[in-house]
Each structure stands twice: as structure tokens, then as C-alpha cells.
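Excluded from the complex is one protein chain; the other protein chains are retained at their positions.
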Amino acid sequence: MAYIAAHNILSPLGATSAATFAAVAAGRSAVAEHAGLLPSGELVWAARLPAGWAQALPADGFSPFELMLIASIQDATSQVEVALTSERTVFVFATTKGNIGLLDEAAEVSPALRGRLSLAASARAVARYFGSVVVPVVVSNACISGVAALLVAQRLLASGQYDTAVVAGADTVSQFVLTGFQAFQALSAGPCKPFSADRDGINLGEAAATIILTAAPPDGPAVRLAGGAISNDANHISGPSRTGAELAQAIGQALAEAELTAADVDFVSAHGTATPYNDAMEAKAFALSGVQQKPVHSAKGALGHTLGAAGLVESVLSVLSLTEGCLLPTAGYSQPMQLEALPIARTAQPAALRVGLKTASGFGGCNGALIFTRL
Amino acid sequence: MTHSLKLLRSCSIQNGTIQVDGTNVFAGPPATFAAFATAAFRALGIEYPKFHKMDNLAKLGFLAAEHLLAGQDFRAPGLAARTGVVLANATSSLDTDLRYETQLRQRLASPALFVYTLPNIVVGELCIRHGITGENLLFMTERYEPAAQVAYVANLFAKQRIDRCLGGWIDLLGQEYRAFFYLVGPSSEAALPYTTANVETLFIS
Partner (left out) sequence: MQDLKLQLKELLVENLNLQDIKPEEIGDDQPIFGEGLGLDSIDALEIIVMLQQHFGVRLTKADNGPQVLATVNSMAEYITTHPQPKK
């Protein structure tokens, strides 16, 4: 059990959680057509931060990826008193590829560039920027990294080692990653369509998010990270499980830790990447877990797939859903899937919400599930 | 729990040798990692053609886990979901990242390489091979920090999330490679308690 003391989302839809949430609730999408992102010159649909977004930040030799983390953490830590320099405060980072964007433009790979590609080194630099004296924890578990980082932070707090965890994640849209997903034929031909019958792939996105977790409850009402679990399909390194059983296993364990049942869940913030396989697998997992009738939404149509940041960005959106009493729509949703159709909203719905389930799955067969509750 | 946590077995791979519980079980000819890995794989005498498709980091992890888990069956009901994998690594998938980038610039993006440009894929390969579906995590640290890992894993046991865990360190970049895996679980017979000091001792030996 850990408490959410503050949070931030830095996205193309806004530099704060509130701004991004409002935009997503209004059905807006940051996904747009871009030229010049792929070496072939082909157009691609992706969600990018606006040019010059980091202008006001101190550069100090930080990379765009590191600046995203800094800006996000800065905003979150401005909302509450956090003993950033205390030994009882740990930074936990989530990212899949860190500074990989630096490779796109590099003429050659110097030892200095290799050093900059180190995820742990980026984490150290960012934590140090905020005066942290504790070696930061870095979780890199493909697309469940954000969810995994929150779970790791919750565990670290529960172990008594720390009182506060600053959990931050980010990933950039890079040629490196775009070309890879293109080679996987995983990119959508247009804006992606999560959980839709005619879904055809993902849009990549870039964003950063931060959640500050505390072991002690804050003053006033708070949202709790009440439970979580991670599992592995043990099936294929890039294709998801055909049955969804292992994601269902994680969902079940998360609920058990939160001392709740499927019936208690008020909404599901799904991974919903809009690939044919992922969305089908998730629908199966939801059915196995007994949450298939609960309102489901995917943020991937609004913000794209933000990889290592996704689990954190979408957890913040889930927290806000709970505190704002608002079920989010799924941008890009078109027609229900033929099998295991899920209740997907096209517009925001007010509702009294107390329990949210966040799911994620990633390359390497990993799955993650988190339960957020509003007291 | 009735029995305290013990280090049940360890496997170390470096400099062309494989050791299990401190004993050499395989020594390859002085050669590239790729040649060493192929020779070590053939010495296992197993049928697993997917091995040859793996990148070097995944091959390293596969070999270490194969020796570590020899004789263990995680497909027994319940055990698969109660087995954890908690590993640490420094250079991520940089070795493959650079190969991917080179191929991308010279020819076309390779999906077979791209899938390995995530450091946790090695964990995925181990889970597939050994049928492990429990908690699996990869931590990025600049050097191996046994204290943090031991604390984290011990906490998983204390919270009764797992009955067994594969822990350790794995890193590979070019011809520099090191795998240090251990199996930890409750045991009344095994001798070595699961402590930071014991893990460190095994790691540096």
C-alpha cells in the first residue's frame, strides 16, 4: 500500500496532469502525420512534443529525454513537500530506451556517446539534479516499465527502506524505435484504433510522467496504490499470449493484494495498443479476470504508445479519473471487436469511481497490473 | 515461512568458462563470445534451435540459466507462477542496439534484431525456456549492487509472492561479458544463507 502524493504528465497535450487529462477527456488526440521521421521519407502517424517545448528549461548538457524527466519531476515535486535530498527518498525510473534518440543523428558511436546511452547514467544525472543522495532504481521492462516502476516503488516503501519514492518515466519518439516497429509491420496506417474491429497497429508517442508515492498517508483524501503484480506469458518474445491467462494471473494477484474482487473494479485503463494481437489478448484476459463488463479505455489513441512512460502516464490518468469522477473516452475507437467486444466510451462520462485497474503488456512476454483506490 | 532463504545454486560465465557452484563445467577455446556460446550450447546437447536466433545477451542468459536450472521443473502446477526472475544489468541491449543501427543504416531495419533491442528480452527467453510465469524484472545499475537485489528479493519472499527466485547479474557488450545467476529459495538442507555478503562472495569468486 502506498499513497499518491503528487503527479505530473508532460505530454503533447499538456505540461501538467490536469491539462493532459482535460484534453484526453475532451476526446483530443496528439497523434498527427509526420514527415521526416523515417529515413525512407515515408509519412508516419505519431504523437510528438511540440518543437521548442524545453526552451524554458536549463539545458546544462541534458538530453531531450533527460529534460522530459526533469520537467515532469519538477512539476510533481512543486506540488508537495518532498525531502529530495534525504536518504529516505528514492528515485525510481522507468524507460525502455533512454537516450537512444542520440543515436539517430550520430555520425559515429564514440565512447562518450556510448556512455550517454546508459540508462543508469541518465537516471543518476537526473536524480542528482534534484539533489538525491540515493542510487536511483531504474526499471527497464519494455512497455510495462512504468507499471513495474510503480510496483517496485510500492514494494520499496513497504519494506521500510524509504518513506518517499519519486517514480518517473519517459521515452522519446526516435528513428531507432520507429524503424523497428515499422519492420514489425506494427505501425498503424493512420491514427490508431484501440479495441476496434479494424485496428491495424500502433502510433508511437513521447511523454514523461511522475508519481510521488509515500508510505504515510497525506493530509486529506488520497488515492492509494493498493496492489500490483507482474507476470510473464512464457510463450513468445514479441507475440502476446493467445489466451491472456498470464495477464489475468497478474490482475488476480493485484486484486488479491488490494483485498478486492473483480466486481469492485469501476474501470480499466488498458494497454490497448491497437495491434490486432494485443487488444485481442487483453480482452481475453479481462474476460478471464471477470472485468470484461467494466468500462475500459485506452489512452494510446490520444497520446500514442509512450513505451516506458506509458504505464506511468496512464496511471496518472487513472488517478485523475478517480479523483475527478470521470471515465475517459478512447480516441480513435471505431467499431467494436467481433469477439469479446468491450464497453468503450466515445465521450467522457461522469461517474463515482473508487477502484481503477491499470494493465500493461510488453515485449519479452511481460504483463503488469495495478489497482488504484480512492478512499 | 518455516525455512529461511538459502542460496541453492549458482552459475557464473566469464572469460570463456562456465562454473556451477564454483566448479568449472565448461571451458571454451579462446574465441569470440559468439564462438564460445555456440560451443557451450552444443556441449549442452539439447534441442533448441531458437538459441541461434537469440542475440548475444540472450544467449549468455540462456546458457547460464540452463546450467543453473538443470533438473528443475517449473512446469509443476503452481510453481511456474511462484517463481521469480530478478536480474540486474548495466549496458542494457547496447550490443544489439549498435548492430541494429548499423544494419538500419547499411540496409533495412531487421525485425529479428529489433526485438532484442530491449534488455528484458533475455528474461523473456528464460521464462519461455523454463516455463516461468511469475514476477520478472530487470533493473539497470551501473555496477552490480547485491545489497539492493537481496533486499528486494527477500522482500518478495516475505510478502509470499514467490517460492523460488532466479537472481543475479548479466551484462554483455562486444567481447566483455559476465553472467552471474543464483537460485534462491527456502531450504532446511542447503548451507548458504541468502545474504548480501554471501552473494558478493559468490559473485567475485
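Quick notes on this one:
The chains carry the letters A and B, assigned in the order they are written, with residues numbered from 1 in each.
To be clear about the criterion, a residue touches a chain if its C-beta (ideal position, glycine included) is under 8 Å from a C-beta of that chain, and two chains touch if they have at least 3 such contacts.
Nothing here was measured: the structure is a model prediction, and the numbers come from that model.
Screening A:53, A:129 or A:184 for touch with the missing chain picks out A:184. Within the complete assembly, A:200 is the residue of A:104, A:200, A:264 or A:324 that touches the hidden chain. One of A:238, A:330 or A:359 touches the chain omitted from the figure, and that residue is A:238.
Against the chain not shown here, subunit A presents residues 183-185, 200, 236-239. Residues of subunit B that touch the chain left out of view are 38, 49-50, 52-53, 107-112, 115.
As a working rule, only the chains that are shown with their structure count from here on.
If each chain is reduced to the centroid of its CA atoms, subunit A and subunit B end up 27 Å from each other. Here subunit B touches subunit A in the complex through residues 80-81, 85, 90-92, 94, 97-98, 100-101, 104, 108-111, 114-115, 117-121, 123-125, 127-128, 130-142, 145, 148, 151-152, 155-156, 159, 161, going by the rule given at the top. Residues 39, 96-98, 100, 103, 109, 114, 117-121, 123-124, 135, 137-142, 148, 152, 155-156, 158-159, 161, 176, 179-184, 229-238, 246, 249, 253, 362-366 of subunit A are the ones that touch subunit B when the two sit in their complex.
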